[in-house]
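Removed from the display is one protein chain of the complex; every other protein chain stays in position.
Moving on, here comes chain A:
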């Protein structure tokens, strides 16, 4: 096995695990913002209970999102030092902005939100969750700016073999960015909605005590999923135009435009196989199939009338069994987008083989096995904990639990005395 293949496998593994968690983070935080805002506005304790229950699942899920995200960030330098060497001047900027503008604040806000129940004013506490959500979206945006640049490098010029930034605005108006960002964000809402609906369906099937609570979250989840799947489909199909224009070889190299591009690459970079693996098209096909299947969520919406969706019971089973589908679809979507960019790391600019770090194959193999085992184990552990907490119900989540009565009056003493 050569270093390049091992590095690519490691990127695929880490990114896939990472995305399974961030897609839930982004979807759930949006719904949480709605729930906590409703609580602050109406004062109805039902919304507080919903926020605590779903908030706890959100926070458990967030753990692996960060852990895998940190590995992703380091992986660029560890495994793909050529990427920073040749295109770091341009590609590094949106990534740096993401860490500073988005992730730094997201995590800082989240820490205060988790520990701020019963300690901060209701308004401040809600503002923190809004902060978490806004920075989470900002994070997704900047990561997509960086990824879109790899799909379609713009706003740069090459001097001495190294790309230099010339027009940052071009990165933001990249044709491969807009629709893809909309697609990813709606996919996150779809996953969040489906997860909420499926967990609620599980409770309603088992007839657990909190009927009213899970009825509400089932309805929120289903409506969100229905709106989101339509947006997912819309943004998905809207991408064919721009992707076909800037990446003609993505889904096969037979068209006249791809032939012309391949001929140009052959002159500039020498002969080679410039068509991406067929996996890109296969991933796309199955993702679209799942997308259409999930469109059937709309058929369940009329059943919300008089709770037929609950009374008939079989729709609950459908929702529960359908939960893996959006997760499979998002992975297939990324496989399609990333594999379709091969053999380039930055399309038409930097071949993947030039980007890989000059480390030995045994070292890369050790890293691949080590990190895959570590992150895989942690991911499974995390899902088991998520499932247990989802199953346990909303009786008394640890998140937002009121503190014990004070044993002595709390007077923080000054630290620097």
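One rule holds in what follows: contacts are C-beta pairs under 8 Å (C-beta built on N, C-alpha and C of every residue); 3 or more make two chains touch, one makes a residue touch a chain; residues count from 1.
We adopt the following convention: contacts and distances are computed from a predicted model.
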* Name the chain not shown, per its UniProt record: "Phosphate transport system permease protein PstA", "Phosphoribosylformylglycinamidine synthase subunit PurQ", "Cytochrome d oxidase, subunit II (CydB)" or "2-oxoacid:acceptor oxidoreductase family protein"? -> "Cytochrome d oxidase, subunit II (CydB)"
* **Options A:29, A:50 or A:90, residue touching the unrepresented chain** => A:90
* Asked: Which of these, A:245, A:312 or A:363, touches the one chain of the complex that we don't see?
  -> A:363
* **Sole residue of A:4, A:129 or A:399 that reaches the chain not shown, by the stated touch rule** => A:399
* Of A:20, A:50 or A:64, the one touching the omitted chain in the full complex -> A:64
* Structure fact -> Answer key for A:103, A:251, A:265 or A:347 versus the chain not shown reads A:103
* Structure fact -> Logged for chain A, residues touching the omitted partner chain are 59-60, 63-64, 66-67, 69-71, 73-74, 76-85, 88-93, 95-101, 103-105, 107-112, 114-120, 164-166, 168, 357-360, 363, 367, 370-371, 374-375, 378, 381-382, 385, 388-389, 398-399, 401, 403-408, 410-417
